[in-house]
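This is the structure, below, for whatever I ask next.
The complex appears here minus one protein chain, its other protein chains still in place.
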Amino acid sequence: MLRILLKRLVLMPFLILGIVTATFVLAQFTKGNPLISIIGARALDNPDIVAAAKARWGLDKSLPERYLIYVDNLAHGNLGTSFRTKQPVLQDLADRLPATLELVICAMIVGAVTGILLGVISAQFRDTPADHAARLFALLGSCIPMFWLGLLALFVFSVQTHLLPGPGRLDIRSDPPNTVTGFMLIDTLLAGDWDGFVDAVRHLILPSLVLGWSVTGIVARMVRASMLDVLGQDFVTMARAKGAGEGRVLFNHALRNALIPALTILGFTFAYLITGSVLVETIFSWPGIGSYAVDAARSLDYPAITGVTIVGGLGFLIANLLTDIAYAAVDPRMRSAA
Amino acid sequence: MSAHTILAIGPGRRLYSRFANRLSWRSAPVILGAVIILGAIIIAISIPWWSPYDPIALAGRRLQPPSWGHWCGTDALGRDVLVRTLYGTRYSLTIAALVLAAGVSIGSLVGAVAGFIGGLLDSTLMRLADITLSFPPILLAMAIAASLGPGLVHTAIALIIVWWPIYARLMRAQVLNVKGLDHVDAAVVAGALPSRILFKHIVPLCWSPILVNMTMDVGQVILLASGLSFIGLGAQPPTPEWGQMIAEGASSFYSWWIAMGPGLAIFLVSLSFNFLGDGLRDLFDPRSRAST
């Protein structure tokens, strides 16, 4: 167990170095010109302006030089300055991370709750139409393109029926609460702004449902499988024999044990949720890391692209570490095995 | 897709009961999936011969809702949405085929060699795979696509880079399993060349999980590729690629029908490959058959 953790941690610097190297090498092949987002297109015809901008942003140096400078900065925790926003990438990311985390956490809750529910239903009613329906529903979530589903959801719930607000995290005209944690749900409450809290919740509903559904299938599969395992075991049979009600057997005995392996799957859903958040944030104008990544990629903002990828890799690593730790905590065999 | 892959071969996975309704219930989705996929392939190949409209040229008035003349309506440029959607199968299936063919070839070769030879080569190659797998696929693909510039070919390259390590790991695990089998030992004793042992005696036994995973991954490749097009890093207009078409539908938001065709198409194709993958797993994986 400890070895796995250590291995992951030791690999991390190499991972980051790898991605930095890769983006630098790939940048050589690009046809586009990042200067456009720095000085505007028309000034590209003016050699003085181009030279000045290149010098200012370090683009006049050779690729290896730029690479070394970047790596050196990186070692000091500096991710460079975004070509597009002109702010330190680290600050840009810190500003936007809470928005993404808030969305991803809400989506994970949606995915976990629906997944567990459907998984239990499918296991309990194995091979009945209820099982097939539950599994189909879970599968749909991972087959429907999220960016289309998001559009449909906006069209139906926001434009047509006005049941829910459109994109963004809060109503534009309302003053955003002071940023304490960056989580709208928490900040509005800290500010005692109940209306703001309700507004934030309403804005979160559509994106977290769309994003959460995409991982329902993964969770449901896992829960179903482990429920079937557990339901066949002696202690469940015992409980039934002792005359415990079916609901009690299901939730008190079976589910509690089945959830242990299911819990670990949440770490895996992170990859899905990050992928999804890029698309969902784009649709819902959510000011998080995902939409930042898209804007960076479109304007060839290399420092931002590299920064986002590094942070994404770190997030992935942390999710995996947490999964490992959770697994070790719930499964004594893992602990002793290591 | 990494989570998906892990699940697909995970030991906890149980399938439908082998008893009741086995044939009818279990086969229905597989058959449905296979039919849809076959249909999509036929459409992709034959569409230029029978399409009533050019996918890029004007076909009628702009922004017309579905009608007899245009079953899925027309888009902002007066092009027929149905025709464009059908043409879209060409791009999506091609890119999925390309990415998986290349990803699986590269990945399998790396995995087989690493597992067979072992030692420093093994750990170097596998660390490389680990590194690639440690980044959320879409961010990696975006970084690559952004650096190379938008375009379908670049999307394909990005996705191959994202996908190969999955197959490298899978193949390596298989090779390690098979390496210890008797007939391999026999071949070694008989003095066969290592390359012959690997490719004649080991690799052929490793294909079935790879095939199952490939089928399951088609949907994921199509989803990710269209997602990249949607955010503007993949296919460029006027290519009738599904993700790109949904992006166009988003800009003519009130004309809901523009995104409907391609949205349903992505969904159907990806669902079909999932169904088919399930069926193939039942066929190939003795554990999943025996476990219930």
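Chains: A and B, in written order; residue numbering restarts at 1 for each.
Rule of thumb we're sticking to: contacts are C-beta pairs under 8 Å (C-beta built on N, C-alpha and C of every residue); 3 or more make two chains touch, one makes a residue touch a chain.
Keep in mind that, in the parts below, contacts and distances are computed from a predicted model.
**Student:** With one chain of the assembly withheld, which option in "NADH-quinone oxidoreductase subunit N", "TldD/PmbA family protein", "Cobalamin biosynthesis protein CbiM" or "ABC transporter substrate-binding protein" matches that chain's UniProt protein name?
**Tutor:** The correct option from "NADH-quinone oxidoreductase subunit N", "TldD/PmbA family protein", "Cobalamin biosynthesis protein CbiM" or "ABC transporter substrate-binding protein" is "ABC transporter substrate-binding protein", the UniProt name of the unshown chain.
**Student:** For the full complex, can you list every visible chain touched by the one that's not shown?
**Tutor:** A, B
**Student:** Check each of A:V10, A:A75, A:I172 or A:A241 against the chain that is not shown and name the one that touches it.
**Tutor:** That would be A:I172, which touches the missing chain.
**Student:** Using the definition of touch stated at the top, determine which of B:G73, B:P150 or B:P209 touches the missing chain.
**Tutor:** Candidates B:G73, B:P150 or B:P209; residue touching the omitted chain: B:P150.
**Student:** From the list B:W50, B:W68 or B:Y254, pick the residue that touches the absent chain.
**Tutor:** B:Y254
**Student:** Looking beyond the chains shown, say which of A:V25, A:V198, A:M238 or A:I318 touches the absent one.
**Tutor:** A:V198
**Student:** Name every residue on subunit B in touch with the hidden partner chain.
**Tutor:** Touching the missing chain: residues 56-58, 63, 76-77, 149-150, 230-232, 236-238, 247-254.
**Student:** Applying the definition given at the start, please give the residues of subunit A touching the unseen chain.
**Tutor:** 31-33, 36-46, 48-49, 51-53, 55-56, 81, 84-87, 92, 95, 150-151, 154, 157-159, 162-168, 171-174, 195, 198-199, 202, 282-285, 287, 291-292, 295, 298-300
The criterion applied here is as follows: only the chains that are shown with their structure count from here on.
**Student:** What whole-Å value do you get for the distance between subunit A and subunit B if each is reduced to the mean of its CA atoms?
**Tutor:** For subunit A versus subunit B, the centre distance works out to 22 Å.
**Student:** Which residues of subunit A touch subunit B once you look at their complex with the stated criterion?
**Tutor:** It is residues 11-12, 14-15, 18-19, 22-23, 26-27, 29-32, 126-127, 132, 139-140, 142-149, 151-152, 155, 159, 218, 221-222, 224-226, 228-229, 261, 265, 268-272, 274-275, 278-279, 282-283, 293-294, 296-298, 300, 302, 305-306, 308-309, 312-313, 315-317 of subunit A that touch subunit B.
**Student:** Which subunit B residues qualify as touching subunit A in the complex?
**Tutor:** Residue positions touching the partner: 1-4, 6-7, 10, 12-14, 16-17, 19-21, 25, 127, 130-131, 134-140, 142-149, 219, 223-224, 226-227, 230-233, 242-243, 246, 249-250, 253-254, 256, 259, 262-263, 266-267, 270-271, 274, 292.
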